[in-house]
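The block underneath contains the structure these notes are about, expressed in structure tokens.
Note that one protein chain of the assembly has been removed; the remaining protein chains are unaltered in position.
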Amino acid sequence: MRAAQPARWRETAGLLLLLLPGLGLIVLFIGTVISMAVAQSVGYFNFSGPSGFTLDFWHKQLTSPILRTSVLYSLKIATISAILSVALAYPLALWLRKPFPGSGAISALLKAPMMVPGLVAAFLLVNVIAFHGIINETLLGLGITSKPLRMQNDRFGFAVIFLQVWKQLPFALLLLSAAVQSIHDDLLNAARDLGAGALARFRKIVLPLTLKSMQAALIIIFIGAAGDYSFQVVAGPTRSSSLAQHMYTVQREFGQWNEAAVVAIVLMAIALTGSILLAAASQLAVSWGKK
Amino acid sequence: MRNKPLQVILFALLAIVFFLWLFVPFAMALLWSLVDPDKPWSYPDLFPQKLSFRRWGDMWLTTSLPAAIGNSYLLAPVVAFLTLLLAAPTAYAFGRIPFRGKAVAQMLSLLPLVLPSFIIALFFTSLLYKLGIYNKFAGIVLGHVVLFLPYAIRILTVSFSQVRQDLIDAARDLGASPWARFSAAYLPVLRPGILAALIIVFIQSIEEFAIAFVLGSPDFTTVPTILYSYLGYNFVRPNAAVVSLVLVVPNVILMLVFERLLKSEGAAVSGGKG
Partner (left out) sequence: MLKHTILAAITAAFLASPSHAADDLLSKPWDDVVAQAKQEGEVVWYNWFLQPRFRELTKGFEDKYGIKVTIPDGTVDGNFSKFLAERDRAEGDIDVMSVPGDRLAQFEPATYFMGPLDPIPGFDKRRTKINGGDGKNYAVAYWGNQTGLAYDPTQLDEAKLPQSFEELNAWIAENPQAFAFNDPRGGGAGSAFIQSAVVNTSTPDDIKGANFQPSWDWFAANSENYGFTSSNADSLTRLNGGEFQLVAAWEDHLAGLQQKGEVDKRMKFYIPKFGMPGGGNAVGIPANAKHKAAALVFLEWLTSAETQDLFAKEMGSSPVNSDAKGVPGGVPAEQRAYATDWLPIETTNAVKAQFIEKVVLSQ
């Protein structure tokens, strides 16, 4: 076993070398940037007065009821959006698994929304659901309603969730398509021959084999939705505030950069832990479903 | 063949979804982009009174849109390839080498994704300035690479973990050169992940505003700068519609090419490991 020691040392060095260009770069740059944000949250980088250590900004924000409700609202939107996007992407990915005439074009078109910038998507949706938008005019024209419905800025956040799914579903589809395509046909055929139904094949073969891709999709979508600002300000409920919206309100409307940094750190922590918990939960669900 | 009715229902359903999901929004965008500047689209008109291509012409001629498109499409591929190259070793380690603290390392690798844009705009850019990176292109490339590494790392990690050890061993036992081993055992499994990572990073780079604006302005303009100029204080929907359609078209073509690449060496290898 003694001989293993130098080998282990070399292994560690090799590992570090591998991690250096990717993770190393991230830790170096983002680590610095985050420590600057932390420094600002405790009173440094004060643009409108003297800088110096203080926990006042943390105290002010952590006791603010708006921060609490914003955290809950953002968690709600992010969780629902991530799960819904992935749930809708699976059937599509499976359907497009085997090439058929036109499948490439369909797949490319389905991914078009990810190319539309968020703010543009938001204004398109708001146009469609506007007071005299096409949905209301159609309903009126068909005599289904007698006066236009006010759908803009609905109280729950359906519009925001819709926009998130519209924009993020393609990312999920992209990742899941790749995963689903690498499942070997023999495996699925064998399962079918053994009498497994479509749902059983999905639970016992597809889900476990694509779990990692699904987790990647969940994490990416959750983080994006948790930090959403542009959908929320255009189409979100006016009675709720997302974390990013709260952060920018504190910063832009009141010029409290240091407090905004506090909210930023809370936002980063929530997005990171939330996404990882969601990934862990999906792992549990899949292994439970396998049984 | 089997399940004919199901196939038909699926197609019908899909047609409806396509209509609501894709046709309506893009048709609306197109319609807005064609609203003539002299005849605004206002209540009670159900449709614009007058359509023209004037806004397309105006946007092309009076803004720096052509230059911005050139810049964005020069920037994005460079960022995508560099990100991929730098992410690959880390993804290999995450996907194939067991080590202590991997979970923490993987979590750390997600950090750029959670960075709010004002922190990026203020601190990341001033950090780059501090490092003396005044070349606008290089600065933006570096910034984008660091910001978008997590996507590539995540996706490639999954791909690397799906490469089958028995194939690698077999290739080695047969005395294949490193390149032959790579192209036989790794590449087919990695290909979809590589393409997915390239596309996602490409699109993120095209859309990124904070770094590209703070470092690039005024001489290196990218598309989001123009887009956000029309979606901000002066919210001019028709002009924003023009810019976003200009963006969508080349990207959809890109997706088509991508689909072709993905299909060409189709569903081949890997029963995967759980």
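Which chain is which? They are A and B, in the order written, and residues in each are numbered from 1.
Everything below uses one rule, namely that a contact is a pair of C-beta atoms (placed from the backbone, for glycine too) under 8 Å apart; a residue touches a chain by one contact, two chains touch by 3 or more.
Being a predicted model, the structure only gives us computed values, none of them experimental.
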| item | value |
| --- | --- |
| Touching the absent chain when the full complex is considered, from A:107, A:181 or A:241 | A:241 |
| Selected from B:118, B:148, B:186 or B:258 as touching the chain missing from the view | B:118 |
| Where the unshown chain meets chain B, residue by residue | 35-40, 42-44, 62-64, 118, 121-123, 125-126, 129-130, 209-210, 213-214, 217-218, 221, 225-226, 228-229, 232-239 |
| Where the missing chain touches chain A, by residue | 32, 35-36, 39, 44-45, 47-49, 51, 65-66, 69, 130-133, 148, 153, 233-234, 236, 238-241, 245, 248-249, 252-255, 257 |
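Rule of thumb we're sticking to: only the chains that are shown with their structure count from here on.
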| item | value |
| --- | --- |
| Where chain A and chain B are represented by their mean Cα positions, the distance between them in whole Å | 15 |
| Residues of chain B that touch chain A when the two form their complex | 10, 14, 18, 21-22, 24-26, 28-29, 32, 43-44, 46, 85-93, 97, 99, 105, 107-120, 123-124, 127, 145-146, 149-155, 157-159, 161-162, 189, 192-193, 195-196, 199-200, 203, 207, 224, 227-228, 231, 237, 240-241, 244, 247-248, 251-252, 255-256, 258-260, 262-263, 266-267, 269-272, 274 |
| Touching residues on chain A, where the partner in the complex is chain B | 15, 17-23, 25-27, 29-34, 36-37, 40, 95, 97-99, 104-117, 119-121, 123-125, 127-128, 132, 134, 137, 166, 171, 174-175, 177-179, 181-187, 208-209, 211-213, 216, 219-220, 223-224, 226-227, 229, 244, 247-248, 251, 260-261, 264, 267-268, 271-272, 275-276 |
